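Yeah, one chain of the complex is gone here, protein chain that is, but the others are all in their spots.
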Amino acid sequence: MAEKLIIKAFGMVAEEIGQSEIWLDSVSNTQELLAILKERYPGLEGMKFSLAVDKELVSENQKIDGAREVALLPPFSGG
Amino acid sequence: MAEKLIIKAFGMVAEEIGQSEIWLDSVSNTQELLAILKERYPGLEGMKFSLAVDKELVSENQKIDGAREVALLPPFSGG
Amino acid sequence: MDKVRTPKNIFVQGAISPEKIATSIANHSTKTEIGGHSIFLGQVRADQKEKGEVVAIEYTAYEEMALQKAFEIREAVFAKYPLTCMHIYHSFGEVKVGEICLFVFTSSKHRKAAIEACSELVERIKAELPVWGKEILDSEEHVWKKNS
Partner (left out) sequence: MDKVRTPKNIFVQGAISPEKIATSIANHSTKTEIGGHSIFLGQVRADQKEKGEVVAIEYTAYEEMALQKAFEIREAVFAKYPLTCMHIYHSFGEVKVGEICLFVFTSSKHRKAAIEACSELVERIKAELPVWGKEILDSEEHVWKKNS
């Protein structure tokens, strides 16, 4: 049985999707993940955010095999 | 009667001449003043310091007519 | 004096008090090789937004990643500048207008390293830490803070 993947949402992304954690069945790469999320939460379309796979920012499409978590990170605004 | 001029000494210059204030009879310019001081206090020869006439730093020889005070300022070391 | 550094908690619940800053300064009086300290403090501004005036910022973070990232930044800045000490504190949760939400503190033998390192830390913290500010307005609406 494939392990579940946890998606963590923050800031305005969490606000848009109405929750801060989503469990998904295993997804093969970040492009596929984005497609699933945007279908389920159309409000994400046009929203600016980055992805971090197991806490590492990713810039291009990346495999998610074996990853435990993917975070949806809107632009940082600390300080 | 010509007004007296007060010479204020600071830091290592004051230490060298052994006092922080000297009254002099009127002196016509800074070059003349330096000559008088170096004759009276030979230790000033070779010591690095600037002059301020009535609190304004002077770089070249300058008239002292009417000035009330001349300060002998070794290199600043505040902070 | 080489020691292995590990990630430290940088988050403080709510505002950072002036007393905490004073204590932090006082703690350095025994480090007599220090000649200069540079401190940056972020303070919550009462900005006027379309739907009202900011009365507070509520900070959230991807905490584990933020601490890991803060650690990397810390190590890089220690490697780049001859610093004696470096401290970073960022608020978590609500901070009211006029209160302090960020405290960055560097110390070194000579002023230049402390000043440059502090400024670089502030830029990197704002750009690289996964932290978000939700600006709460007096109309009870909110807007998401944007860093410039």
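Residue numbering begins at 1 within each chain, and the chains themselves are lettered A, B and C in the order written.
Please note the rule applied: a residue touches a chain if its C-beta (ideal position, glycine included) is under 8 Å from a C-beta of that chain, and two chains touch if they have at least 3 such contacts.
Quick caveat: nothing in here was measured; it's all calculated off a predicted structure.
Looking at the complex as a whole, the chain kept out of the display touches B, C. Listed residues C:Ile10, C:Ile100 or C:Ala113: the one in touch with the omitted chain is C:Ile100. In the full complex, subunit B contacts the hidden chain through residues 8, 10-12, 52, 55, 71, 73-79.
Taking the whole complex into account, subunit C touches the unshown chain at residues 18-19, 21-23, 25-26, 28-46, 97-100, 107, 109-111, 115, 118-119, 122, 148.
Definition applied: only the chains that are shown with their structure count from here on.
When C-beta pairs in contact are tallied for every pair of chains, the largest tally goes to A-C. Per-chain CA centroids place subunit A at a distance of 74 Å from subunit B.
We define each chain's centre as the mean of its Cα atoms; on that basis subunit A and subunit C are separated by 27 Å. For subunit B, the set of residues touching two or more other chains is empty. The set of subunit C residues that touch two or more partner chains is empty.
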